[in-house]
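The other protein chains are all here in position, but one chain of the complex has been omitted.
Then we have chain A:
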Amino acid sequence: MTAKIKPSKGAPYARILGVGGYRPTRVVPNEEILKHIDSSDEWIRTRSGIATRHWAGPDETVASMSVEAGGKAIADAGIAPDQIGAVIVSTVSHFKQTPAIATRIAHEVGAGKPAAFDISAGCAGFGYGLTLAKGMVVEGSAEYVLVIGVERLSDLTDREDRATAFLFGDGAGAVVVGPSKVPAIGPTVWGSEGDKSETITQTLPWDVYRDQTAAEVRYPAITQEGQAVFRWAVYEMAKVAQQALDEAGVNPEDLDVFIPHQANMRIIDSMIKTLKLPEHVTVARDVETTGNTSAASIPLAMERLLATGQAKSGDTALVIGFGAGLVYAATVVTLP
């Protein structure tokens, strides 16, 4: 017989309740990058807008940075760690294939035994995690979800590649998503373009070391086709950002904050121009002192805007992540 199954009961809507970030203590200026490449501080700044980035030390692991950021987000949300029902970690720089790093992070933040898993969605990882979290809260499989974007991209940086050596940074950003009486996370506009999967990629798979030694092959790093990525990010992603505004029913005039993935200041500047964002909108420019931290960049930038008073709780923010895959995710949120 087909038995009657009791449905799960979720919240009417979801919202971001708290945000937290962790930046490694060591600040790396362009001068240090220039020891390994033939370039200049001016060249790096005009191409990327990056002046400094944080690189993690041996004790600042993917797990430890996540626990710091996650703990802050939980405290900011005003809930107890054991109320977390699920932990989602987006990263491409946790080098142990299994188990997922999310389980250890869940344990170490004091969340007890929640559902916990990793996702791989590159620089769109935060938006992907946020969308999953929102679905879980509304569907009822978790009341509170901890979403973490964390990277140690210094481990995947070719110090001698003058096109990418200066781009990447390390850090962790986290949010807690929980129940809301009003809509506070808009529809997500997301997708993938697998025909462009080689546009941003790790140079070699890890199993290269099954047949060859480290002396024979160069250690894997992230590489990208700069012009192709720039064109896609500025022009195609501006359309996605506009679509997220349209689907949320939010006019650009009603927007307070724009938090694009912190890939490159030139992309951010050109994107604003293409989107024709009104002057009053505060734009996250965390890339200048943080570099590109992939999945961590949006929550890190969000945390800094709120901490410095450039944005405030209740503000309406457009967030968009885009990167390796190629993948993208954009949505409109109410800031915690």
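Keep this in mind: a residue touches a chain if its C-beta (ideal position, glycine included) is under 8 Å from a C-beta of that chain, and two chains touch if they have at least 3 such contacts; residues count from 1.
What we mean here is this: contacts and distances are computed from a predicted model.
Per the UniProt record, the absent chain's protein name among "Acetyl-coenzyme A carboxylase carboxyl transferase subunit alpha", "ABC transporter permease", "Acyl carrier protein" or "Spermidine/putrescine transport system ATP-binding protein" is "Acyl carrier protein". If you put the hidden chain back, the residue from A:Arg26, A:Arg47, A:His107 or A:Arg159 that touches it is A:Arg47.
Checked against the hidden chain, the listed residues A:Ile105, A:Val234, A:Ile272 or A:Val287 yield one contact partner: A:Val234. Within the complete assembly, A:Glu225 is the residue of A:Asp161, A:Glu225, A:Asp246 or A:Glu288 that touches the hidden chain. Checked against the full complex, the one of A:Ser192, A:Ser270 or A:Gln310 touching the unshown chain is A:Ser270.
Interface residues of chain A with the unshown chain, by the touch rule above, are 46-47, 225-228, 230-231, 234-235, 266, 270.
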